[in-house]
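Selected chains from the complex are presented in situ; the others are not included.
The letters A and B name the chains in turn, as written, and every chain counts its residues from 1.
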Amino acid sequence: LPSSPKEGSIFLLTDFGNSDEFAGVLRAVAVRDAPGANVVDISHEVRPFDVRAGALMLERTVPHLGPGVVVAVVDPGVGTDRRAIAVSVREAKGPRFLVGPDNGVLCFALDLLGGAHTAVVLPEVRWRPEAGATFDGRDVFVPSAARLWSGVPLDDLGPRCDPGRLVRLPEPRVEVASGELKAEVLWIDRFGNVQLAARPSDLDSAGLGSQLQVCLLNSPASPATLLEATRSPSFAVAGALGLMTDSNARLSLVRQEGSAATVLDVREGDVVAIRNRRESS
Amino acid sequence: LPSSPKEGSIFLLTDFGNSDEFAGVLRAVAVRDAPGANVVDISHEVRPFDVRAGALMLERTVPHLGPGVVVAVVDPGVGTDRRAIAVSVREAKGPRFLVGPDNGVLCFALDLLGGAHTAVVLPEVRWRPEAGATFDGRDVFVPSAARLWSGVPLDDLGPRCDPGRLVRLPEPRVEVASGELKAEVLWIDRFGNVQLAARPSDLDSAGLGSQLQVCLLNSPASPATLLEATRSPSFAVAGALGLMTDSNARLSLVRQEGSAATVLDVREGDVVAIRNRRESS
């Protein structure tokens, strides 16, 4: 079981936003309970209640984290009987522990870290008896992360639960057929880049070249919009849409200094189909 | 008088936003003038010029802060004759010093920390003679906080002023009558939760149960909107509105994964009346 020698960081990912003090209170509690820890904000701007967006953000981030403890709080079920958990990971590189609600927000990151080694259920804590149980980030998750960072053994935090039965979210959807690649839109970033679940090798498997057309599959009733897209090594795209390998090694639809998401009128969770462009189209 | 042994944090709360470099400059000046200090952002997204919102945010936050110095800058009067102050607090737990304009932004937090022990007036400082006196956060407040963090005595910062005569803001409004509780809306958070000035015990004092109706009192001319609300221990509310004890031990009106503020069409500073629900309503 990996131990934590008071080094590394406490990483924070939430849907708390930056407009209130929620994230600031997490930072303050982390510094108070784990003096000497670096507190690193991954982001607090996950869309409210969007557990899957948080899980995907954490998946994209975790390969780049050094040692420490991750706290991920996208937690619409706070105060209900959903479990609060702390998990140690199998791989020694990167963060050793992940802490958060057992609602799937940790699942993709855990996969990347070799899976959960040991998991414990964190007991409910309230700031004061007269306060509500609505801010587990402050009262449960960050204090637990601070204890782990300080070297307290995982088993001291709560009773074990089966690490093989933690809540999982649906896998990103990719369908590879001959001449067609269907992929879920996983993420639309600030710049309007549209990240797909598919990877570059899926294009080859589907027999697709560099002159492509993209079709949004969400509205079967309405006539499908077909947009042309060209494979590109960078954001410097000739036409309206480029299809490039992004920094997470997935495919992304992009526009040069513009929003591909606006051109496509697409949302996270939508599915697009990519085919070779026909001469006549 | 408490001293500061170069430990703890410098906490920052402002209405500077994150879109410009204002908050970043505060962080940089803090790190430059107090090497070794943790710099912890509480939030920089207080609504511009809203001193009361800043004071209430600081009140909610300060019970969770470890040792250090708080800098709170919501300061529409910067550059006028409003005073800049640094204050030591009576209680040894939590932050020892608060720094900011004497416009009330510190008042509720000071109350929670046992009141002001000693207060001094900070002299005006400009970055350069040819620059304006419009960024006291950078030129006065954070440098003063860094000196306090570094162990410089409070009296070295400026002449004393009467700690009993610092500017105060109006107290949050709560009226308890038999069968009716009136309370000011103190805060609407990112999720649309509506925090009231009242506390759970006020419900009992007013003789109110768990099936309630809520009435917005702001527009006496127009017909009052009556909404049903149900007491709930968590955000998992059956009906349109829940009334719960929040993480600050105040009452909040909430909706499950939705905005109670939108349903109520309510703003900070409004007053709501809560009564028992009538059978016929």
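Observations, loosely collected:
Rule of thumb we're sticking to: a contact is a pair of C-beta atoms (placed from the backbone, for glycine too) under 8 Å apart; a residue touches a chain by one contact, two chains touch by 3 or more.
All figures in this text were calculated on a predicted structure; none of them were measured in a lab.
Of the identical chains making up the complex in this file, 2 are positioned in the shown model, whereas the full set numbers 3.
Methods note: only the chains that are shown with their structure count from here on.
A separation of 32 Å divides the Cα centre of chain A from that of chain B.
Residues 7, 9, 11, 13, 18, 38, 40-45, 57, 60-61, 63-66, 187, 189-191, 199-200, 233-236, 244-249, 252, 256-257 of chain B touch chain A in their complex.
Chain contact summary for the complex, chain A toward chain B: residues 16-25, 27-29, 31-32, 35, 39, 48-49, 76-80, 127-128, 130-135, 138-139.
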